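I'd like to ask some things about the structure below.
Removed: one protein chain of the complex. Kept in place: all other protein chains.
Letters are used for the chains, namely A and B, taken in the order the chains are written, and counting of residues starts over at 1 for each.
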Amino acid sequence: MSTLTTIDGELLIFNSQLNKTSLISAELNEVLNNLQEASEELDTETFNLAISELTKQGLVISTT
Amino acid sequence: MTKEICQFLQDPHCTSGWSPKRWSNLIQQGYANRSLAQIAELISQYQLMGSIPPDLHWHINAARTYHESHKHGVVQEIHALYRALGFAQITPILLKGAAYLAAGLNVGKGRVFSDIDAAVKREQLTPAEQSLHWHGWSNMNKDDYDQHYYRVWMHELPPFVNGASGGVLDLHHTIVPPISGRAPALRDFSTQQVEFKGLTLTTFTPAAMLLHSAVHLMFEEDFSKGFRDISDIHLLASEFTELDGFWSELIEQAQTTGFEREVGLALRYSQHFFATKIPTKYSTSFNKHLPSRLILWVYDILFTELLKPVDCLTTKSRIASYTALIRGHLKKMPLHVLLYHTWHKITVSRTKKEKE
Partner (left out) sequence: MTRDHEAFVTYRAGRFNFRLFTSISRLKETVSQIYAPLDPDNIVDFEIAVQPQRWYRPQVTFKFQQTEPFLPLPANQAYPLLEWGMNWCVTQHCHQYLIIHAAVLEKNNKVIILPGSPGSGKSTLSAALCLLDGWNLLSDEMALVDTTSGLVFPSPRPISLKNASIDIVSQFPCAKQITPSVKDTTKGTVAHLVAPCHRSFSIDQGYPAVAVVFPTYTPTSTCNRLNPITVGNSFMRLIENSFNYHILRQVGFDALGQLANACGHYTYPNNGNFSESFALLNELIR
């Protein structure tokens, strides 16, 4: 899994396992960032898990 | 002049002093015979990139990129297959391309193939098929006749397609059609376990692998990938010859299954194109099983034509292709079944055309 923050503040995620790319809106990305900052336990793995969960819930803008 | 691709696969070092034009020819022949990624692997293995004209480098790199992506797909398919069949406590044996890759063989490096081939015991076919259906595979041929053709006469079920990935799976229960009267039981082939990407997988042992590859080639009726198939034999034999006892095991397996002639012929044509090294003792032993001189003369004409590397202008001799088509079918099924099969295919395609 690799990520890229766009200059517009959105988050692009590439899942190499599934060969899928997802886009997370700037608003949601900010929420995620705040969450990550607020909780020290939120490591990358949990973060990735949260993102795949969000993808499943359809909260991600679009996925290839 | 011998084609660059044959020389290269025989010995990549032969390229020293090649002109740009010859490298360019090699790459075009690689495309034509679908073996550019294999060539690319050998180029990096033998560190030959420096001798290739820079303007051609991209072909090699792009072929590797494409193959990486192909390999990723295959790994996913193998994982999915093992998950699905594991559900029914069935361990499949990987065959051909997937097996070469999983076993880490030279022939598997850069080899691009379209379907995953796997085998299960005959009595496991029904639970295996059910389990595949539960896990999202479906049969590609819905036609009643095709179903009958595969299920009654053939050594494999109608192809499955993985609904999630689109990958195609051929599920075998033996290596040649039972209707040919020559199908050995799967247990006659020795197997081995290999570690691959976190899975323990089953493949044939080297001797059984080469045997299968040879039989497959000699039962073939469509030689559009003929050159790739014969280069498989060469690459397998060249790698396995280093293993202790490989050749004697091959002879033994060929005897048990009754395919000495097929192995003999496959090795003969591998030597024809690539001068494959086979210890004299063993080649004499295989030669004993070759057909009589007259038949062999015909075979030589036929197979050197069908297995030769192709290029942009090649249209394979029609007579050779038709002969191969008929011969391949006749090896697979008795004449009366073949006539019925042909009649059915012709009438079906005619009614389909009329409907359109």
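What we mean here is this: contacts are C-beta pairs under 8 Å (C-beta built on N, C-alpha and C of every residue); 3 or more make two chains touch, one makes a residue touch a chain.
Everything quoted here is computed from the prediction, not taken from an experiment.
J.: Out of B:K3, B:H59, B:R111 or B:R182, which residue would touch the omitted chain in the full complex?
T.: B:H59
J.: Return the single residue from A:L12, A:L32 or A:L54 that touches the missing chain.
T.: Residue touching the chain left out of view: A:L12.
J.: By the contact criterion defined above, which parts of chain B meet the unshown chain? Give residue numbers in ascending order.
T.: Counting only chain B, the missing chain is touched by 20-21, 23-24, 28, 31-33, 53, 55-56, 58-59, 61-62, 65-66, 68-69, 72, 224, 310-314.
J.: Even though one chain is hidden, which residues of chain A still touch it in the full complex?
T.: Chain A touches the missing chain through residues 2, 4, 6-8, 10-12, 14, 16, 19, 21, 23-26, 61-62, 64.
Operating definition for what follows: only the chains that are shown with their structure count from here on.
J.: Give, as an integer number of Å, the spacing between the C-alpha centres of chain B and chain A.
T.: Whole-Å distance between the two chain centres: 43.
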